[in-house]
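Every protein chain of the complex appears in place save one, which is left out.
Labels A and B are assigned to the chains in the order they are written; within every chain, residues are numbered from 1.
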Amino acid sequence: MKFLTEYLWFNTRQKREYLNITPELQRILKKSGIQEGIMLVAAMHITAGIYINDDESGIIEDIDEMLERLAPSGRDYRHHWTGEDHGDAHLKNILVGHQVIVPITDGKLDFGPWQQVYYAEFDGQRRKRVVVKVMGE
Amino acid sequence: MKFLTEYLWFNTRQKREYLNITPELQRILKKSGIQEGIMLVAAMHITAGIYINDDESGIIEDIDEMLERLAPSGRDYRHHWTGEDHGDAHLKNILVGHQVIVPITDGKLDFGPWQQVYYAEFDGQRRKRVVVKVMGE
Partner (left out) sequence: MKFLTEYLWFNTRQKREYLNITPELQRILKKSGIQEGIMLVAAMHITAGIYINDDESGIIEDIDEMLERLAPSGRDYRHHWTGEDHGDAHLKNILVGHQVIVPITDGKLDFGPWQQVYYAEFDGQRRKRVVVKVMGE
């Protein structure tokens, strides 16, 4: 059984930003030499998400618009009584989810035709981290 | 360490449809011979989801009604500028999630009393795929 763990760092320009991290994941898989197994990709912060969807700018805007509609920024959240101002980012994390597990088959990320892994930043402009763990043979 | 990977194909009659795939997963587990481990079940398309909930027609309608309320079909999504017409299906995928990991204990899917795995089709009437990967001993 082989394991490889790497950490990706992000520091986005915008408060909310959506980054396709699939090429980074492919690089890590290649480095691991694993042919069969799984890759766990998880945001290590509670104001960011990981999801799989399309690499198309329209759908990214649609996702952002939906998340703003369901968990709006600018509200007076109870969490803000602690001095924080990003309660909406925590809620967006809950809705999107913070992790995905990608199957590895024949040395490749076993994706369908349009699947791309995205890092969804909901409270950017600071250094944040994602853990990637590959395990298999 | 043993691995088994299978692909399930779907081509639903309706645009949106919810299919209980638990019997298929039990068949795959049996074929794998794995007694201890995990089973990853993931939609390979970005307009479908996988979730675990009740095999009860009322709750399925309630889930569908909620998803239509939070990510309505028929809206003029930005994604549609590409010529597509199923922006809502991408958003429903984000809300429901596209994968589950089922624990395997004593050669069985380690479920609670009412847990069933569903394939949630949000843009059907075409051939689509789910990957199932079992790993363990």
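By our rule, a residue touches a chain if its C-beta (ideal position, glycine included) is under 8 Å from a C-beta of that chain, and two chains touch if they have at least 3 such contacts.
This structure is a prediction, so every number in the text was calculated from the model and none was measured.
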Based on the whole complex, identify which of B:Asp54, B:Glu68 or B:Glu84 touches the chain you can't see. B:Asp54
Missing-chain contacts mapped onto chain A: 1, 3, 5, 40, 42-46, 70-71, 77-82, 87, 90-91, 93-95, 97-99, 101, 129, 131, 133, 135
With the missing chain put back, which residues of chain B would touch it? List them for me. 1, 36-38, 51-54, 56-59, 61-63, 65-66, 70, 95-97, 100-103, 105, 110-115, 136-137
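Keep in mind that, in the parts below, only the chains that are shown with their structure count from here on.
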Could you please state the distance in Å, as a whole number, between where the Cα atoms of chain A are centred and where those of chain B are centred? 20
